[in-house]
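Right, one structure below, let's go through it.
Missing here: one protein chain of the complex. Every other protein chain is in place.
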Amino acid sequence: MALKTEEMVLNMGPQHPSTHGVLRLELELEGELVLNVRPHLGYLHRCFEKHCEAMTYPQVIPYVDRLDYLAAMSNELTYAITCEKLMNIQVPERVEYIRVIMVELQRIASHLVALGTFGLDIGAFTPFLYCFIDREKILSLFELTCGARMLYNYIWIGGLSHDLHPDFIRLAKEFVQYFKPHVAELNNLLSYNKIFIERTANVGVLPLEAAINYNITGPSLRGSGIKWDLRKNDPYSIYDKFDFDIPVGKGTFGQVGDCWDRYFVRVVEMEQSLRIIEQALEQIPEGDVTSALPKRVKPPEGTVYARTENPKGELGFFIVSNGSLNPYRVKVKPPSFVNLTVLGELCKGCFISDVIAILGSIDIVMGEVDR
Amino acid sequence: MIKQYFLNTWSGIWTVLVGMKITFKHLFTPSVTIQYPDVKVELPERSRNRLYVNMDDCIGCDQCARACPVSCIEIETVKSVPGDEVGKTSNGKKKALWVTKFNIDFAKCCCCQLCVFPCPTECIKMTSIYEFSEFERDNLLYNFATLTPAEVDEKKDSYAKLEAEKAAQKAAAAAEPKPVAAPAPEKPKEESSNN
Partner (left out) sequence: MIFDWLSSLIGNEIIAGIICACLPLFLFILPFALVAVLMERKVSAHMQDRLGPMRTGYHGIIQTIADILKLFQKEDIMSNEVDKPLFNIAPVLTFIGSYAAFAAIPFTSNFIGTKLDLGIVYILGVSSFGVVSILMAGWSSNNKYSLLGAMRSAAQLVSYEIPTFLVVVTLITVTGTTSLLNLSEMQTGHFWNWMILGGPGLNLTKFLLIPFMIVGAVIVFISTLAEVNRTPFDVPEADSELVAGYYTEYSGMKFAMFFLAEYANMFAVSAIVSALFFGGYQSPFGYLGNLLGVSWLVPFEQLFWFTLKGCLFVFVQMWLRWTLPRLRVDQLMTLCWKYLIPFAFANLLIVGLLVVL
């Protein structure tokens, strides 16, 4: 006689060590096997879009920081680019260089958190802290420049709040030299560890077609093997001046598009960001960073959409202006939210441990998912 | 197949050893953390923490309150009456307003520094004080205004009197052809930062 079995519904989150904040996953389990995953959102909803309507354009920037709080600079850049497009502002060359340096440093910082917490989800605690040590160094550079470590309010519409600190270029060059061997160390400690490979290779394989159908962007998309990076494909700012490669998943240890590929794309991207930073630090011109700041941000009537390649994926802002000081409508296209939609697809038929690994490899930030 | 099996075994052992070598090396690297309350990091000059308002320089222009995205600054001012010496700012400008209320709610403040830039006299600035936690949220409401409540009442009264006098004069001047009821004394201008 067969035993009567029942599917178990396991409620993972909103308080759970590995759901990266307040994501709640409803898992339907058959033993260790996951039959279905339903993510529940909204625990961190802060009405960002509605809030913006009550703010003037510059006042939105501190709120924009709080979308993807691990990559606040990148969010600011996107918002600033959107507003500049709306107002037709041409920013000085030096501002563009500083922006690129900051955003690429931010990309490294964000990826370090992504890689570190991914390792933590898999069970390796130490790489997580090694990543955070390096991230702290980047945050100190930011603090030197604008005074804040996480939520900068640095990139403004038409310029920057401060010029670079006199020591910044020297310290940034030192950081680049310091950080290069640390990527290799991370690879030896975590990326090429057999247990780590076993845990991540062939797990959560995201085929290219599915990735495109789900509108996955960022490293998760490139992990599936397509060279799609807005910095190359739709260059904004001055990215067309730099020489860098777009890493893609190659299926080194398993199928293309598995967790390991998504993970390793981020590792290589950090190296490429270092290349961009090095070039930018060499070429940075002198100039005034506040010259193009508008006295009063009052864009003309109209709508605008601009997008950039954030560490998590493609972030876009759609702004409707009615010609007043406040935006009439701000709509965000958040990469984390879009990337999260594929979770249910990826997790069908895997183990509980794999759910954690897959969630870690798509690298979401709840601040951006819930807004 | 067999080769793969032994390769797996070997790579398993080898990568573990490589990892162990790295962590062992770190066992002897100096720690990056500090013993916080005993040792403190020196903050860079641009660090953004608690706000400070130099009331000697404040002209009560309300620009900081209007710039604040979280409306944590609350300013009330009263116009000075002639003969009332409000004082001068450090760059020699004459002040015309009594700042009767200058509250900053640090429970709300997000340290975005947007209030610092528009200030015409550079009297509101970010300091490097970051240890100001409180057990009661109300204690985080800082009052920077230098006037005592009695003084505030006095200033309000004298301004109201002035307004009343002015209104009476106006009324008197206007009343000659046709009498009009004197307008009620204008309330001190209340400004809030809610946009």
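Labels A and B are assigned to the chains in the order they are written; within every chain, residues are numbered from 1.
Heads up, the rule we're going with is that a contact is a pair of C-beta atoms (placed from the backbone, for glycine too) under 8 Å apart; a residue touches a chain by one contact, two chains touch by 3 or more.
Not measured: the values here are computed from a predicted model.
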Among A:V22, A:V37, A:I101 or A:A124, contact with the omitted chain is made only by A:A124
Listed residues A:V37, A:L141, A:L190 or A:L315, member touching the removed chain: A:L190
For the chain left out of this view, which of A:L115, A:I356 or A:V369 touches it? A:I356
Hey, which chain A residues sit against the chain that's not shown? 8, 10, 16-18, 31-32, 119-126, 129-130, 133, 189-190, 193, 195-196, 198-199, 351-354, 356
So which bits of chain B touch the chain we can't see? 8-9, 12-13, 16, 19-20, 22-24, 26-33, 35
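In this section, only the chains that are shown with their structure count from here on.
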Between chain A and chain B, what is the gap in Å from one C-alpha centre to the other? 31
Chain B residues touching chain A in their complex are 8, 11-12, 14-16, 18-19, 22-23, 26, 32, 43-44, 46-48, 67-70, 110-114, 117, 126, 195
Chain B contact footprint on chain A (complex, rising order): 54-56, 58-63, 126, 130, 133, 136, 143-148, 151, 153, 161-162, 165, 185, 188-190, 192-195, 325-326
